[in-house]
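Heads up, one of the protein chains got dropped from this complex, but the rest are sitting where they should.
In order of appearance the chains are A and B, and numbering begins at 1 in each one.
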Amino acid sequence: MSVQPLLAEIRRNRLLWLLVFVPLLFAAEMAKPEAHTLLFVLSVLAIVPLAALLSHATESVAARTGDAIGGLLNATLGNLTEMVIAITALAAGQYLLVKASIAGVIVTNALFMLGMSFLLGGLKHHSQEFNRVGARFQASLLFLATVALLVPSAVTFADATSGAAFTRTLSLGLALVLIVAYGLGMLFSLKTHREFFGSVAHGDEGESPWPMGLALGTLAAVTVLVALVSHVFVASVQQAAEAFGMTPAFVGFIVVALVGGAAEMASAFSGARKNRLDLSVGIALGSASQIALFVAPMLVLLSYVVGPAPMDLQLWPGAVIMMLIATLTAALVTNGGRSAWFLGVLVVFVYLIFAMTLYLLPPRVTG
Amino acid sequence: MSVQPLLAEIRRNRLLWLLVFVPLLFAAEMAKPEAHTLLFVLSVLAIVPLAALLSHATESVAARTGDAIGGLLNATLGNLTEMVIAITALAAGQYLLVKASIAGVIVTNALFMLGMSFLLGGLKHHSQEFNRVGARFQASLLFLATVALLVPSAVTFADATSGAAFTRTLSLGLALVLIVAYGLGMLFSLKTHREFFGSVAHGDEGESPWPMGLALGTLAAVTVLVALVSHVFVASVQQAAEAFGMTPAFVGFIVVALVGGAAEMASAFSGARKNRLDLSVGIALGSASQIALFVAPMLVLLSYVVGPAPMDLQLWPGAVIMMLIATLTAALVTNGGRSAWFLGVLVVFVYLIFAMTLYLLPPRVTG
Partner (left out) sequence: MSVQPLLAEIRRNRLLWLLVFVPLLFAAEMAKPEAHTLLFVLSVLAIVPLAALLSHATESVAARTGDAIGGLLNATLGNLTEMVIAITALAAGQYLLVKASIAGVIVTNALFMLGMSFLLGGLKHHSQEFNRVGARFQASLLFLATVALLVPSAVTFADATSGAAFTRTLSLGLALVLIVAYGLGMLFSLKTHREFFGSVAHGDEGESPWPMGLALGTLAAVTVLVALVSHVFVASVQQAAEAFGMTPAFVGFIVVALVGGAAEMASAFSGARKNRLDLSVGIALGSASQIALFVAPMLVLLSYVVGPAPMDLQLWPGAVIMMLIATLTAALVTNGGRSAWFLGVLVVFVYLIFAMTLYLLPPRVTG
C-alpha cells in the first residue's frame, strides 16, 4: 500500500504540519507525566491535524464506495473526532465535559463557523447570495433537533422538583427517539431526497480521493491516535484549565468544539471565500444537527456501557439558553439568503460574548 | 325534515361509525357508574364522531347563510367541542384540566396536526409547495396570539413574588384585550381582507351542504350530546388517568386535544394527501389562533359565572415553554413554503417528545 498520496496531502495542507505535535506529545507524556499544562497544550495542537486527516480519510472512503454507503459513512464519521474525545471523557466519568462539548459543538457550528464564513466570504465578496430553500430547511432541522435535545433540561429547569430518576428515564427515551429520527434523516438525505443536500456531501471536490487501502488504514490508525491523544487531553484538562483560569465548562464548550471542528471549519471557510456559501452553511448546520441527532444520544446510550453511571441529557440553564439563541440566530440569518460581512461580525460577536461569559463564570455555577 | 343526508354522511364517513359508542356510554353510565376507566374510554370514543358531526353541521349552516355570517359561524363554532369540554371542566372546578387543554390544543395543532400533514402529504408527494405569504401571515398571528396569552405566566414565572391578585387582574384585562383582538380579526378575515383566508374557509368543498333544518337540528342536538358526554368524561378522567398512569396534565394536554380535534385533523390530513397543503396549514394554524384569541379568554370570563372561583391564565412553566417552542416551530417550518416528509417526521417527533415528557412528569409538578 503506497502512502504517497498521504505524504502529498501533508505537503499540500499546512494544517497537517501540526502532526509533529503527536510524537512530541507522547514523548512529553513519557518524560513529564505531571506537566499537565504542557500536555494539555500539546494534545490540543495534536488533535487539530489528526481531525483533518480523519476528515480527509473519511471522504476518500466515501468517494470510493459510491453515493449511498459513502454518504452513510460521511454522516456517521463526520464528527468522529468530537465523538472519540467525548467517549474518552465519558469513560473517565467527566460528564460535565461531555455535556459541555455537545452543547459547545452545536453553538460553535451555528455561530462561529457560520459567522466566520459570512465574515471571510464577505471580506472578499461585496454581498453573497445562497440557496435560501436549502438553508432554511437545514436550519429548521437543526432547530427541531436542538429543541428535542433540550426538552429534559427545559423541564428540569422549569420544574426543579422533578427529580433525577425522571430526568434519566426521559433522557434514555429521548435518546432512542433521536436515533430513530437520525436513521430516518439518513434515509431522507441519502435515498429519497438526495438532491436537497447534493452539493454539500463531498466537501472540496478539488481533491482526488485516496486509494481505498490507504484511506481505510489512515482511518483506523488515526482513530487510534485520536483516542490516545484524547486520553492525555482528558487527563490533563482539569489541572491545565485551572492554570489558565478556565472553567471546565469553557474548555468543553469552546476549546473542544474549536479543536474538534478545525478541519470542518477549514472546509467551510474555504467554501465561503470561493463564494460557495451553500457549502459553508451546509457544513456548519449539518454537522450541528448530527451532534444533536446522533452523537448526543449515542453518548447517552454508551454511558450505560462505558461510563461509571448513566448520563442524562440535562444541561445547565446557561447552556440551554445559548443553544436556543444559537439555533434561532442560525435560522434568522440564513433565512434571508443574503449575507454581507457585518452580519458575520455580529454573529461572531455573539459567540465571543458567550465565550467571554463562560470564561468569567464562576466554576460552581455549571456544576 | 329529512334526515336522509345525515344517514348518507354516516354511511360515507367511517369516523362516524364510532357514534355507536354514544348510546353504549350512556348505558354503561347507568349500569356501572363506578367503572371510571371504562366510562373514560367510552367517552373518548364517543366524542370523536360527535366532534366530526358538529364540524359538518357547522359547515353546512355556514354554507347556507352566505359568506359573512357563515364565516362568523365557522370562526366561533370551529372549536365548539373543545369549548364544551372545557366549560364542563370549568363548572367542575377542574382548572388544571381546562388550562392544560388550552395549551394542549395550541401545541397539538401547531406540531401534531401540522407535522402529520407534512408527513402524510410528503409520503404521497415528493416535495410540496404551499403559499408562503398566507402561511407566514397566519404563523405570525398565532405567534402573537400565543405570546399575548403567555404574558401572565411569563411574568409570574420570572417574578415569583407578584402574587395571585395581580395574576387574576392581569388575566381579566388580558381576556378583554384578546376578545377585542378576536373581534377585529373577524372583521379582517371576513370583511376587509377576505382573500387572505379564502381558500381555507369552507373545508372540503367536495361535500354538498345539508339542508338548513337538518344542519341546525344536528348542531343543537349534537352540542347537547357533547355536553353530556363531556360530563361523564370530566367526572371519570381523574381516576381513569391514575389507572392508566397518566397525569391530569397529560390528559388535558394530549388526550383532550387529540380527541376534540379529530374532525379537523381528518380534514387537514385529507387536504395534505390531495396536495392542498395551504388548506392543512390554514386549518392547523387558524384553529390554534382561535383557541388563543377566543376560547381561552371566553373561559376566563365564563369562570366568573360558572366556575367556583375566577380562573387566571397562569400556566405551569413547562407548558409555557412548550407553547412558545410549538409556535416558533410552526413559524419556522411554514416560513420556507416547501415541505418534504422528513420535516413532518421531525415536527411530529418534537410532539412525541413533549407527550413523553408529560407522561413521565410527576403529577405534583404541574399542580
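Throughout what follows, contacts are C-beta pairs under 8 Å (C-beta built on N, C-alpha and C of every residue); 3 or more make two chains touch, one makes a residue touch a chain.
Only a predicted model underlies this, so the values are computations on that prediction, with no experimental measurement involved.
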item: Sole contact to the chain not displayed, among A:17, A:304 or A:349; value: A:349
item: Listed residues B:30, B:133 or B:305, member touching the removed chain; value: B:133
item: Omitted-chain contact residue, chosen from B:11, B:32 or B:193; value: B:193
item: Chain not shown: contacting residue from B:47, B:61 or B:148; value: B:148
item: Residue ranges of chain B at the interface with the undisplayed chain; value: 132-133, 136-137, 139-141, 143-145, 147-148, 151-152, 154-155, 158-159, 161-163, 166, 169-170, 173-174, 177, 180-181, 184-185, 188-189, 192-193, 196, 328, 331, 335
item: Missing-chain contacts mapped onto chain A; value: 126-127, 157, 316-318, 320-321, 325, 328-329, 332-333, 335-336, 338, 340-343, 345-347, 349-350, 352-354, 356-357, 360-362, 364-366
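What we mean here is this: only the chains that are shown with their structure count from here on.
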item: Superposition rotation for chain A onto chain B, Cα-based, multiple of 5°; value: 120
item: Centre-of-Cα separation between chain B and chain A, whole angstrom; value: 41
